[in-house]
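One structure is given below, represented as structure tokens, and several questions about it will come after.
Apart from one protein chain that is not included, each protein chain of the complex appears where it belongs.
For chain A:
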């Protein structure tokens, strides 16, 4: 009996000691990213963003006096693998926090797993509205808004920057059949957003941003998410429809390059061309002068004068650009900047909560307001009940002379460039 009591006491002591021991080691944070497969281009840049941020935090003494250990796993762009890896982070690796993955397709299933385990889910790239209507409490999106509302920025450009007598009257809209691109499509075309789980209506976006602006859709088509190679055929049919405006809802920079080159080859012309991806340097490299005048929405721009925090000290967007260049020898794009902001947000949540307790971190993040936000290199963040940022517009950028210029909104901060209009040929 005495031995049994001793064993019980030892076990109890071990159990009590375990959390203390964990608190003394590094803070483990897990991130499952698509480092190979279809999303590998963006996934690799996300890894850069996370690693740079964690490295800088550790140089500044870590979080709550503890170093941060980042565990990155390659989910091969596969949702099932992403789910398994987050479960492994939590149940085997014993991580105290996680960073989100890339793309709506991967984020959607991962959100349920993290919610079930009570983890704060900071999302760097998962803009589909359906992700935020599942009732998850601790999910926080680190971009301006859901994909369905991206069209608001395009509508703003048409209203504020295009002369009324020269405004486009017709549009060709083509899109990747992708989780994110479909969201943007729904907003522009005014479709209903349905919950894939039970078929219930999430939102009715009628009449849509295009109809709302008196624009007639003269051509619309989607291309498959994977394995599509017939870009010239598609571009030629867009050209034949003779639209004033071309909207290409590309799901990756690669698709944006293919589409833009195809438009150049078929000698298409339009007053305004908007793509949903293409802010990356490789887009400019792959398209050259054809990129001139193309509008692309973005969450981040290198010249945006955002002031963030890192290690409890001011850390501006300019500081980030310099740090990224020093580490990787190139100017970053939003695929690296957004995960950096995620990392800043989680750091501030841990400091704000005074621990790595996810419930406390979630409460702290939910409690952010316009006057007391998370401060990141993507600007200020506070969220509504669904986890979408409140009152945060997308930035609209335009390629001109090989430079991605910030053109809208014009009242966000100084340094706005005039928009080139009309675009004309590619």
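Here is the rule we go by: contacts are C-beta pairs under 8 Å (C-beta built on N, C-alpha and C of every residue); 3 or more make two chains touch, one makes a residue touch a chain; residues count from 1.
In the analysis below, contacts and distances are computed from a predicted model.
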item: Complex member absent from the view - protein name from UniProt, among "Amino acid/amide ABC transporter membrane protein 1, HAAT family", "Sulfurtransferase TusA family protein", "NADH-quinone oxidoreductase subunit C" or "Sigma-70 family RNA polymerase sigma factor"; value: "Amino acid/amide ABC transporter membrane protein 1, HAAT family"
item: Hidden-chain contact residue, picked from the options A:28, A:105, A:261 or A:368; value: A:261
item: Residues in chain A touching the chain absent from view; value: 35-38, 40-41, 43-44, 77, 174, 177, 221-224, 226-230, 232-234, 236-237, 240, 252-254, 257-258, 261, 264-267, 282, 285-286, 288, 290
